[in-house]
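Please find one structure pasted underneath; my questions will follow.
Every protein chain except one is present and positioned as in the full complex.
The first chain written gets the first letter, and so on, giving A, B and C; residue counts start at 1 in each chain.
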Amino acid sequence: MGEREELVLAYRILAAHGVVDAYGHVSMRSMRNPKRYLLARATAPELVTADDILEFDLDSNPVKDPGVPLYLERYIHGEILKHRPEVNAVVHNHSPTVIPFGITTVPLRPLCNTAAFIGEGVPVFEVRDFQDSGDIIVKTPHLGAALARTLGRKPAALMRGHGAVVVGESLMLAVVRSVYLELSARLQMQAMLIAGPGGKIVYLDEREVAATTGRQASAGTWKRSWDLWCAKAQAQIDAERRAKRRKTAGGARRMRRSK
Amino acid sequence: MGEREELVLAYRILAAHGVVDAYGHVSMRSMRNPKRYLLARATAPELVTADDILEFDLDSNPVKDPGVPLYLERYIHGEILKHRPEVNAVVHNHSPTVIPFGITTVPLRPLCNTAAFIGEGVPVFEVRDFQDSGDIIVKTPHLGAALARTLGRKPAALMRGHGAVVVGESLMLAVVRSVYLELSARLQMQAMLIAGPGGKIVYLDEREVAATTGRQASAGTWKRSWDLWCAKAQAQIDAERRAKRRKTAGGARRMRRSK
Amino acid sequence: MGEREELVLAYRILAAHGVVDAYGHVSMRSMRNPKRYLLARATAPELVTADDILEFDLDSNPVKDPGVPLYLERYIHGEILKHRPEVNAVVHNHSPTVIPFGITTVPLRPLCNTAAFIGEGVPVFEVRDFQDSGDIIVKTPHLGAALARTLGRKPAALMRGHGAVVVGESLMLAVVRSVYLELSARLQMQAMLIAGPGGKIVYLDEREVAATTGRQASAGTWKRSWDLWCAKAQAQIDAERRAKRRKTAGGARRMRRSK
Partner (left out) sequence: MGEREELVLAYRILAAHGVVDAYGHVSMRSMRNPKRYLLARATAPELVTADDILEFDLDSNPVKDPGVPLYLERYIHGEILKHRPEVNAVVHNHSPTVIPFGITTVPLRPLCNTAAFIGEGVPVFEVRDFQDSGDIIVKTPHLGAALARTLGRKPAALMRGHGAVVVGESLMLAVVRSVYLELSARLQMQAMLIAGPGGKIVYLDEREVAATTGRQASAGTWKRSWDLWCAKAQAQIDAERRAKRRKTAGGARRMRRSK
């Protein structure tokens, strides 16, 4: 499978898990040229196909003039990939259950195996600190670089009033973390509800975070989720193609009959 | 695509997002005659087809005698379209997560990018202030006009114990706002839960609301959601047609065999 | 459509809305003989077909020896139909969001149009008051009669630690009420969450309940939900039949080929 096809699956997986709505996006660094990255043209994740994938330099300019609209927030990808040479994939999403944490002073905390990476830290990006325009989105290189600095060496950052950015050394890792960030936010809300104000919640401690994420990396843990999700996304793409062929064929057949 | 086909898609999109149940409806002002509007006959949104769309004057009388039952609450559409010449589409829904806000004193507040319009204000319509009958629905021109006055220049109004009304300069905008109003209500509930009583929540401020909604309007932001949702709604309609043809054909085949 | 086919649709509709799990059931009084009622043999709602429907007398004895297992709790149906001559359909369910209200002292209250009937009263049946065995289910005529007395003239009753019973003058009404009881319980939870302890919630008042339920009965309101849900249930049944025929045909074809 080529890079573009893999990126299409990532788009579809994020949509299938409700981590992106019509406005999220995911990029991957080009394997042939680390100064370039791949990202779709401005399209909803569920509609992305390999033909929609474009190549950008790290200043987020398209390598060829695409003649199509681009994501206003593509600077998120370019600036993070510039500041984090070991990162090869970036997800920007409006992950719903994550948004409430970004607008309160309650930090996301690690509480289960699959989301142990939260224990490495999930800072909150306050866009008000870096611009005067009032617009909430990250639509300039300046804001992209500010977000990259807030993210620092962490796996993810919340964006106040907006969503989140999640990164990984691989496309798989960025996607997996995005899915489990959403899940973990839900579980934390529920734990807070049943514990009540001031109630005790046992989060993973530093040693648990280190040991758990270390084992996940070395044991190839995420491939099991990834293979499952890719299989389901591919089945969905196949079903869409069949429906399209059937529609075209059915239309042609009815046209012949009516002659 | 004709006006009626577009309105059918709007009905289907609202149903697919759980924003309308069997009782919601959506209207659009006629492009040929601003004193007229299109609305389905009394039908559940998921069953609406182009043949069900009727034309009404702004007093909510059908232009031709349709010989079919009409929505009792069609006055919502006529009266708002009368009071708001710049509005071209009106959604009335029982958007579930919005209802609890209508029956408490907790106002909906803007907290994220896609629902920034909430910051323009979402008043609550108290039907008790305008009638004595006790029935909760808006089934007279008088109540429709009262609701239109409560709505004022705002993008949406809650209806206490009932649902909401959402408007837009375009059909797309009224639908998009309806979907994100429901989402934002859920996120606000969750933020209130984790912040706890009296806890701090950072809502979008006035300048953020203005800048964000302004950019959304000028950048054509909503078309990305709209195109996705229309594609999915159309695929659903196509699947229904295929199932219907298959059923008819299968019945005919079995009938021939049994002869 | 015959009585049995209509009852099958009711089973499917309740399952599709998550109001019944594998253990709920719905009965209807026989149109030919008001001293008899129809109910499925002990089967999960999603698997019920017309062949599974049996006839019972009001003591809940099957009219013909069916040679198949029966619901242990069929006395719920017989005893309520005995005590309520105007009732023609009874739903017993484990409607999930309703269960928490049955085990707390928080009463269900009417808060929206479609669930206004809650304002007529939803008492709680405490099985401990009527038996010593400790088993939580209603598996004797004695317990069925006690439940019928607790229900009184009301549209529904909660069963502590178990579920609910919902009745109606028609099958449509019992099903519609079951669906909206579940929805209204969710909205009430959410309203309580955002209002906070002691916070104000505006429920429908007596006059509103009377006017709203009265209009719903006279205007044929529920037929719009009912027609939609029946259409979807029928489409599901059709799809199951096609899958079954295809499976049988596919097996036969592969068998011929392998000869």
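The rule is short, and it goes like this: a contact is a pair of C-beta atoms (placed from the backbone, for glycine too) under 8 Å apart; a residue touches a chain by one contact, two chains touch by 3 or more.
A quick note: this is a predicted structure, and the numbers were derived from the prediction, not measured.
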Contacts of the hidden chain among displayed chains: A, C
From C:Ala10, C:Val26, C:Leu39 or C:Ile99, residue that would touch the chain that is not displayed: C:Ile99
Hidden partner chain, residues of chain C it touches: 21-23, 42-44, 46-47, 72, 94, 96-97, 99-101, 103-106, 128, 133-137, 139, 160-163, 188-189, 192-193, 197, 243, 246-247, 250
Interface with the undisplayed chain - residues on chain A: 111-114, 116, 183, 186-187, 190-191, 193-197, 199-205, 207-208, 210-212, 214-215, 219, 221, 224-225, 227-229, 231-232, 235, 238-239, 242
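Convention: only the chains that are shown with their structure count from here on.
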Pairwise touch network: line, ring, star, complete, or other: line
C-alpha-based rotation, chain A on chain B, 0 to 180 degrees, nearest 5: 90
Gap in Å, rounded to a whole number, between the CA centres of chain B and chain A: 30
Rounded Å distance between chain A and chain C, as computed from the means of their C-alpha atoms: 42
Junction residues of chain B, two or more chains touched: 193, 197
